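I have placed the structure first, in the form of structure tokens, so that the comments after it can refer back to it.
Note that this complex is displayed minus one protein chain, with the remaining chains in position.
Labels for the chains are A, B and C, by order of writing; each one numbers its residues from 1.
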Amino acid sequence: MIPRYSRPDMVAIWSPESKFRIWFEIEAHACDALADLGVVPKSAAKTIWEKAGDAKFDVQRIDEIEAVTKHDVIAFLTHLAEIVGPDARFVHQGMTSSDVLDTCFNVQLVRATDILLADMDKLLAALKKRALEHKDTITIGRSHGIHAEPTTFGVKLAQAYAEFERCRKRLETAREEIATCAISGAVGTFANIDPRVEDHVAKALGLTSEPVSTQVIPRDRHAMYFATLGVIASSIERLSVEIRHLQRTEVLEAEEYFSPGQKGSSAMPHKRNPVLTENLTGLARMVRSYAMPAMENVALWHERDISHSSVERMIGPDATVTLDFALARLTGVVEKLVVYPETMMANLNKFRGLVHSQRVLLALTQAGVSREDAYRLVQRNAMKVWEEGKDFLEELLVDKDVRNALSEEEIREKFDLGYHTKHVDTIFARVFGTEG
Amino acid sequence: MIPRYSRPDMVAIWSPESKFRIWFEIEAHACDALADLGVVPKSAAKTIWEKAGDAKFDVQRIDEIEAVTKHDVIAFLTHLAEIVGPDARFVHQGMTSSDVLDTCFNVQLVRATDILLADMDKLLAALKKRALEHKDTITIGRSHGIHAEPTTFGVKLAQAYAEFERCRKRLETAREEIATCAISGAVGTFANIDPRVEDHVAKALGLTSEPVSTQVIPRDRHAMYFATLGVIASSIERLSVEIRHLQRTEVLEAEEYFSPGQKGSSAMPHKRNPVLTENLTGLARMVRSYAMPAMENVALWHERDISHSSVERMIGPDATVTLDFALARLTGVVEKLVVYPETMMANLNKFRGLVHSQRVLLALTQAGVSREDAYRLVQRNAMKVWEEGKDFLEELLVDKDVRNALSEEEIREKFDLGYHTKHVDTIFARVFGTEG
Amino acid sequence: MIPRYSRPDMVAIWSPESKFRIWFEIEAHACDALADLGVVPKSAAKTIWEKAGDAKFDVQRIDEIEAVTKHDVIAFLTHLAEIVGPDARFVHQGMTSSDVLDTCFNVQLVRATDILLADMDKLLAALKKRALEHKDTITIGRSHGIHAEPTTFGVKLAQAYAEFERCRKRLETAREEIATCAISGAVGTFANIDPRVEDHVAKALGLTSEPVSTQVIPRDRHAMYFATLGVIASSIERLSVEIRHLQRTEVLEAEEYFSPGQKGSSAMPHKRNPVLTENLTGLARMVRSYAMPAMENVALWHERDISHSSVERMIGPDATVTLDFALARLTGVVEKLVVYPETMMANLNKFRGLVHSQRVLLALTQAGVSREDAYRLVQRNAMKVWEEGKDFLEELLVDKDVRNALSEEEIREKFDLGYHTKHVDTIFARVFGTEG
Partner (left out) sequence: MIPRYSRPDMVAIWSPESKFRIWFEIEAHACDALADLGVVPKSAAKTIWEKAGDAKFDVQRIDEIEAVTKHDVIAFLTHLAEIVGPDARFVHQGMTSSDVLDTCFNVQLVRATDILLADMDKLLAALKKRALEHKDTITIGRSHGIHAEPTTFGVKLAQAYAEFERCRKRLETAREEIATCAISGAVGTFANIDPRVEDHVAKALGLTSEPVSTQVIPRDRHAMYFATLGVIASSIERLSVEIRHLQRTEVLEAEEYFSPGQKGSSAMPHKRNPVLTENLTGLARMVRSYAMPAMENVALWHERDISHSSVERMIGPDATVTLDFALARLTGVVEKLVVYPETMMANLNKFRGLVHSQRVLLALTQAGVSREDAYRLVQRNAMKVWEEGKDFLEELLVDKDVRNALSEEEIREKFDLGYHTKHVDTIFARVFGTEG
């Protein structure tokens, strides 16, 4: 997480202020439940909310205390006592630090995920808008980087939409994975705290109770969460690489938006670099890499060890902040992407009709020409196009052997681009529903 | 995938025979749909099933043809024609090789996942059985590898059950991810084949139609699939590491089953190594590692490139075969795990009651002793235990200052193990339901 | 490791036959040393070589024995005794299985590395040949996929040469890392075997003695080894991606060799796919992925656990076999690469001289024109080229304001490609020495 690739709302989730606020909420909700159970006075629970419910916790002061106590949760509780007064002694009863830390981490991840889901919605909206706009914009489909058959630019974007819709669904599943709460005390036995406290806090914070926590919330949940972010990052990479390809000098079918005042744009119009999508490619590598330590975090020793903690202090913010930034950046790229339909068509026609050779080959065989002969006929005309720059259609029309098998109309029909786009509506209906 | 870590059913899914059988089914179902649409004769579709529906494809013969044609699908189709006769010319109409290859790969992954799900059910059954058996077997809970508070061995296993139940659910989700079919022709536009063929084949094979395939099924699906296997492998590692710890010479609370005849077992009873769970730890590393190339496979160029193929030829079999083997091995380890409740209790009592010091400390403060004094009282008795080998309970009972605050009964109550296990029922009900 | 991506010499290193042959050599050399030390009879050591020195070990027989003994080294020793007779009892004295297994693994890795080094030499030779051939073949250099400044195709290949020369050196270092031998007995204390035996075996096998083995050779060595292979794979990916880019339909500056008879080559001359380099891209992902489990293997428990073993049974063969195949395939691609200098020049001139705009801009400012004015002058001519298809040089020559600052000769000089290639000799001398 570095400022250059960060956005404030996501960064705020990981600030000390947010953390202490969440710690307070966990403690205060737990007090409510303890009061309901008669373990602590109801008045104390009330006082805690009244005195500290709107308080801004003094991060510097807590740091000072921690410098002495060497324990972050105790430092916080000490500071809380400074604000709340004597009733603070009823806070944290029967709980362990892990109850607070693990539940807080999950609350932060849930909130981070809510931002990511909102990001995803914006990206999906941008993709849908541009897909519909270019539903019928003919472009050459490429396999292996080589011209294959025509498709439309809208179909490319519809694919991206479908992919990110899957990513959105994965993100929802990942959110469920980590939306759990543990208030179960040392080694998770509830020896010192009633399980109903956990249920209350979970409900109050929009979480569910972790079925079996063992002082920690099990880390397979977080492994799945960060692995999911890694997959989403990989989809960001895919679309970014697509755009980088389209912006290549020789292709130039689309470009990242380049503001009029941007350095060098007009004196060197040939030198507009896809720096945003290149940047996204790199960020994707980073987000992906965090999946590995998250998976290694799963095998904690016995009921818990703390090896996961240093990892999560890093990848918690790093992965979510970077992915938030990347999704927003990609959305901007898609929204403002400059598309060049004429170049798409020019590229498609680069080899003067050769792109239709396969259809011609098929038509010849269907017209009764043997596979070998058909191949030979197509080949001799194709080579004229390839080597002499002739036009494929024109050559075919004057090739007697071809004409013996196919009429002019039949030949011309093989060059009809509509043939390739006739099911675009079907594809769009699949992706966007009937409204598409 | 090496024989040592393979089981035949999973290996069979990845055999050439299985692959060609699935290829045939895809082609034959597609022919049915094409026949319904009037594109090919109904009689041809029927003939294909009749002639080849039960045929065993000759892998060696197909290899011979491929050596000439340099194309695996064409080689298969040529061989199919040898079996079916002239009607074979109606096979594969309007399709690309990718339609066959990608759909086949997904069918293989689906079938592999069904085996993994069955494996998982066996593991869950074993865990449940052993968890119920040891629901009340007291053992020391450990944080940081250090004695913390008592729990039960059943709770440990219930945790593992809950974790693998999550893994099972993730596996179901992963199965859905890759249970899709693409019969969409070059660059996925359906130019040469009606989308209804895809729907028919999908249904016949228990798949859904891929909303937008671009000659390939998008690889974010497979990234998610293999990432999920990586997470499951990490959970296997966790339980394996737990067992390895329990089998340590100094701990010896549980052991992998060691058959009576096994080399060295009785002449060196102290030297029974947890080799199965160590092996599982290594296998987990491997399965986890496959997530990374699977994620790198997502960003194919434009409509498709073939860089994913070599990766998948390796990790498809490697990941599923290894995970199948690992789940089965772990199930065997759990089923036959030798548990030593007496050692668990002996270990718990290793420091003659010190494990209860925190409860005593709390009781003293609740009895009105100041935090500092309570600490000092516990400390001076604890040090006698630690340094002189005294018994903590006995020391407390004769410490006048302690007795001024707490009665004998109150002190003894702090050493009651039932205090720690009183919510085990709650935990089991959460994990196994009311039947638990 | 799958046959499709395997070459026989490397595969042979990992065969059971090779393994047992190496085991024998370790045992027989150890016997020699033990005989020299008077621990076993000299006659026995001699007999062992005589009876088994040229023997072909019966893998099936050893498997049968292992099925009973459940121990691979004991099975081998039993079979060896069948060949050698009573003197076989002097084999393996004071050694542990790990002495044999770990030393054998390193011997296999050393031999595998020797093949990789030979592969690397062939690749370097191919790169050098083609680099010299195309030393002066002008091509456009690209940053961000966008035309930047001219360079030569030879410089591109010289870069690749320099990169693989570094890889070769890394491979040599990696070979040293794992060229060690351990014959140190249980937990590595030499309690049962004299350290001089280790020295003897090490020397005989071209290894050095591991300073401290603890029953196992420490796995940081192997982590470094496999990480190095991962870096080499990444360099393979780089060159492969370069070639894939050059073969793109719109670029087509170079192509993988396409044999005349290859399917579709002439009927669809526009559809020659860079399938070899795409395949290499995927193989690179695999080789890279093995670095991660190799690093996780380092932290074995105490003196040793066996979790590394299952990982190494897989990645030992997989990484070396795949890298060997990849290096050879890449060498073939480089050797036969079809290069199109005319297309390179045509692409360079795609924007009719705009590629020289930066030099013109600089010349104007050096001639005293203010930066703003120079920019405006270049811009107005550049836009005519960009939007109206004019020629940049011609436009500049007739632009009065430009001509006020620069003479025709001065302007024309800015379009001289020799300006960009004047230091190619320097670069080649750096890479290939004076002979280059």
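As a working rule, a residue touches a chain if its C-beta (ideal position, glycine included) is under 8 Å from a C-beta of that chain, and two chains touch if they have at least 3 such contacts.
As the structure is a computational prediction, the values presented were derived from the model and not from experiment.
Participant: Considering the complete complex, which visible chains touch the unshown chain?
Facilitator: Its contacts among the visible chains are A, B, C.
Participant: Could you tell me which of C:E278, C:E296, C:D318 or C:E395 touches the chain that is not displayed?
Facilitator: Checking each option in C:E278, C:E296, C:D318 or C:E395, the one touching the absent chain turns out to be C:E296.
Participant: Among C:M10, C:A405 or C:I427, which residue is in touch with the absent chain?
Facilitator: Answer from the full complex: C:I427 touches the omitted chain.
Participant: Of C:R142, C:K336, C:K350 or C:K390, which sits in contact with the chain we cannot see?
Facilitator: Checking the options C:R142, C:K336, C:K350 or C:K390, the one contacting the hidden chain is C:R142.
Participant: For a quick check of understanding: of A:E82, A:E176, A:D199 or A:D305, which residue touches the chain that isn't displayed?
Facilitator: The single option touching the absent chain is A:D305.
Participant: Which residue among A:C31, A:C104, A:I243 or A:L283 touches the omitted chain?
Facilitator: Touching the chain that is not displayed is residue A:L283.
Participant: Since one chain has been left out of the picture, which residues of subunit C touch it in the full complex?
Facilitator: Residues of subunit C in contact with the hidden chain: 141-145, 148-151, 155-156, 158-159, 162-163, 166-167, 170, 173, 177, 186-192, 195, 209, 211-212, 214-215, 218, 220-221, 223-224, 227-228, 230-231, 233-235, 237-238, 240-242, 245, 284, 288, 291-292, 295-296, 298-306, 358, 419-424, 426-427, 430-431.
Participant: So which bits of subunit B touch the chain we can't see?
Facilitator: Touch set of subunit B with respect to the missing chain: 140, 142-148, 244-245, 247-251, 266-275, 278, 292, 296, 347, 350-351, 354-355, 357-358, 361, 375, 378-379, 382-383, 386.
Participant: Contacts of subunit A with the missing chain: which residues?
Facilitator: Those residues of subunit A that touch the unshown chain are 2, 4-5, 69-71, 74, 244, 262-263, 273, 275, 278-279, 281-283, 285-286, 288-290, 292-293, 296-297, 301, 305-311, 313-315, 318.
Operating definition for what follows: only the chains that are shown with their structure count from here on.
Participant: If you list every residue number at the subunit A and subunit B contact, are more than half found on both copies (same) or fewer than half (different)?
Facilitator: On the two sides of the subunit B and subunit A interface, the residue numbers are mostly the same, over half being shared.
Participant: Between subunit B and subunit C, what's the gap in Å when you average each chain's C-alpha atoms?
Facilitator: Distance between chain centres: 34 Å.
Participant: Using the touch definition from the top, which residues of subunit C touch two or more other chains?
Facilitator: As it turns out, subunit C has residues touching two or more other chains at 244, 273, 275, 278, 292, 296.
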